[in-house]
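Of the protein chains in this complex, one is absent; all others appear in place.
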Amino acid sequence: MSKKKVKKLIDEKDIRHDGRKLDELRPTKIEVGVLSNADGSAYVEQGKNKILAAVYGPREVHPKHLALPDQTLIRCRYHMAPFSVQERKSPAPSRREKELSKVIREAFEPSVFTEYYPRTSIDIFIEVLQADGGTRCASITAASLALADAGIPLRDLISACAAGKVEGRLVLDLNDVEDKEGEADLPLAYMSNLNAITLLQMDGMLTNEEFEKAINLAVEGCKQIYQLQKVALRAKYVEVKEAIKEEAEEQ
Amino acid sequence: MPVFYDKRQLVTPGDLLAENDYYAGENTFKENGKIYAACVGLVNCEGRNVYVVALKSFYVSMVGDTVIGKVIEVSLSGWIIDIKAPYLAMLKASDVLERSFRPQRDDLPSMFDVGDLVIAKVVASDRTRGPLLTIREPGLGKITKGQITAITPTKIPRLIGKKGSMVTTIKKETGCQILIGQNGLILVSGKSPEDERLAIMAIRKIEQEAHTSGLTDRVAEMIRKEKSEKKEIGGKDV
Partner (left out) sequence: MTSPVVTRVKQKRIAQLISLGKRFDERGLTDYREAQVETGVIEKAEGSARVRLGKTEVLVGVKIEIGEPFSDVPNEGVLTVNAELAPLASPTFEPGPPDENSIELARVVDRGIRESKAIDMEKLCVVPGKKVFIVFIDVYVLNYHGNLIDASALAALAALLNTKVFNYEFKEGEVQIKRGYKSLPIRNHPIAVTFAKINDKLLVDPLLEEEQVMEARLTVTIEKDEKICALQKGGTGYFTIQQILEAAKIAQQKAAELRKLVVKK
């Protein structure tokens, strides 16, 4: 099936088809503690992406024989809702979802003190309710917040963002059409305290120079997301404090 | 003090709290001489001990803690108790019988069965396995009436209050007996379900607003307001 490119993705003034600058993130909205049953949860909207992450644990491992004697078992499931994409996706887990489950888990696992709770499991469930490119990055951002919301001790929050090359220019936070039609897509996850990269993948082709620029661009994006994560974690408590202040002032 | 935050400021995991000659207290960790927060909470510093009071956490058992739990399984020589923690707790038959357990003669389900609520004390625990419980002290044993509510364990001290001031206020205003488990489970037992409901409402409010000040007064006021509103509507006590 031939792709019909209706118009250019980036114009001569370096403005992208959705109005963004080359190094601009999509509008992002984050909410923490959105599910009552899960031990921790977070909801992330990034552009048209809508991602829900939930954490159960630490809890006893089921089935028992999977328990690790000296650390907690971290399990992660990345799953897309059938209605999350343009063409309905079958609910059964695809190979892509299984690969993403693994790399997402490996992205935030370094931040968890796994040696603290041996023979337990921490289960993270990620549901993509709507997808528009960069879902693995938004998923990592959400999963990290869900872990913090569950009160699980962490070394740091993990933030993730993709950089890439579209129509010859390096851009930040590719959406679906930019990912599909661009020349390269580089998702990256970052732990800022240790200046460590915990997820790195690439599709496409980049020269060494472009590659270095892209990594730095992605890390910059991650740093912005990190700030948004912190604001979201504080938000609930700040809200309560303000509400009480207002009530007191009214009286 | 070279601590980068003021006392009782809200910190999030990864925030740099202090450097060099400080000890990494609760919910913090030290790496390369720097102390970071590991949880979302309020940072505090006592002497050289930097710690974070987590706003939300799960229960980690300590010897001497009083806990409330639910029997979920009768095992070969005792009972397995869910205390809403990462590990399940264990109550041995020999503890309840006060002698060694004789499988041919002792019928465990008749003592405690699946679904029973118990209040017990932790006698043995290490961080990495399920705690061992006892019911031998007075006031411990099966719970037969009242309602259970749960709050995140880190807020138990707030629920108790300075020298018990908060929990005493609730007891006074609602006439309920309140038994607090360190694992975040609380037994409320009153003369009527309505009284119990008020006590539970108060506990919920404390959990929500634990990080604010003037809470004890607001809680007392809320209970009084609810009680007077009920009287106006003419609500019958069930």
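For reference, chains read A and B in written order, and residue numbers begin at 1 within each chain.
Simple rule for what comes next: a residue touches a chain if its C-beta (ideal position, glycine included) is under 8 Å from a C-beta of that chain, and two chains touch if they have at least 3 such contacts.
Please read these numbers as outputs of a predicted model, since none were measured by experiment.
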{"item": "Visible chains that the absent chain touches, using the contact criterion stated earlier", "value": "A, B"}
{"item": "Among A:108, A:125 or A:226, residue touching the chain not depicted", "value": "A:125"}
{"item": "Residue among A:20, A:59, A:119 or A:165 that touches the chain left out of view", "value": "A:59"}
{"item": "Given A:25, A:38 or A:107, the one touching the chain that is not displayed", "value": "A:38"}
{"item": "Absent-chain contact - pick from A:8, A:88 or A:180", "value": "A:88"}
{"item": "Absent-chain contact - pick from B:116, B:173 or B:195", "value": "B:116"}
{"item": "For chain B, residues in touch with the removed chain", "value": "69-72, 82-84, 113-117, 143-148, 150, 185, 193, 197, 238"}
{"item": "For chain A, residues in touch with the removed chain", "value": "35-38, 41, 48, 50, 52-54, 56, 59, 62, 77, 79, 81-88, 91-92, 123, 125, 127, 129-132"}
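In the analysis below, only the chains that are shown with their structure count from here on.
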{"item": "Contacting residues of chain B [partner chain A, same complex]", "value": "10, 12-14, 16, 27, 29, 31, 36, 38-40, 54-58, 86-88, 127-129, 152, 154, 208-209, 211-212, 214, 218"}
{"item": "In the complex, chain A residues that touch chain B", "value": "39-40, 57-60, 111, 113, 116-120, 148-151, 153-157, 191-194, 229-230, 233-234, 237-238, 240-241, 244, 248"}
